[in-house]
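A single protein chain has been omitted from the complex, and every remaining protein chain is retained in its original position.
The block that comes next holds chain A.
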Amino acid sequence: MDFSKISTGEETEVRLTGRLEFTDHDRLRDIVELVEHPGTQRFIIALSELEFIDSAGLGMLLILQEEAESRNVKMIVRGARGDVKRSIDLARLDEIITIEP
C-alpha cells in the first residue's frame, strides 16, 4: 500500500493506493500521525484507488477510527469500489465508521 495526503486547514485527506493488507501494519503508524496532526478536524480516507483490502486492512480502518474518535476528529471513509467496497459492506463497517460513496 502507498498513500499520499492533501491537507487543507482543518481537513486532511489520505489517499490509499494498491493493496491494504497484513504486511502494511508498520505503515499504519504513519497514517495515525496524520490524525494526530494539530488542527485536524475532519479526516478523510479516500479508497477509490485502493485495489484490495484484507481483514487486517479492515482492522486498520477500525484502529484509525478509534484514534480519530479519541481526538474528536471526524473520520470518513470515501470512494471504496469493487472488491474493497464488497469487503467493507460484508463486514458492515458502516455501523462503526462513516462510509461515503
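As a working rule, a contact is a pair of C-beta atoms (placed from the backbone, for glycine too) under 8 Å apart; a residue touches a chain by one contact, two chains touch by 3 or more; residues count from 1.
What we mean here is this: contacts and distances are computed from a predicted model.
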item	value
UniProt protein name of the chain not shown, from "Transcriptional regulator", "NADH-quinone oxidoreductase subunit NuoB", "Sulfate adenylyltransferase subunit 2" or "DNA polymerase IV"	"Transcriptional regulator"
Chain A residues touching the omitted chain (full complex)	21-22, 54-56, 58-60, 62-63, 66, 83, 86, 89-93, 95-96
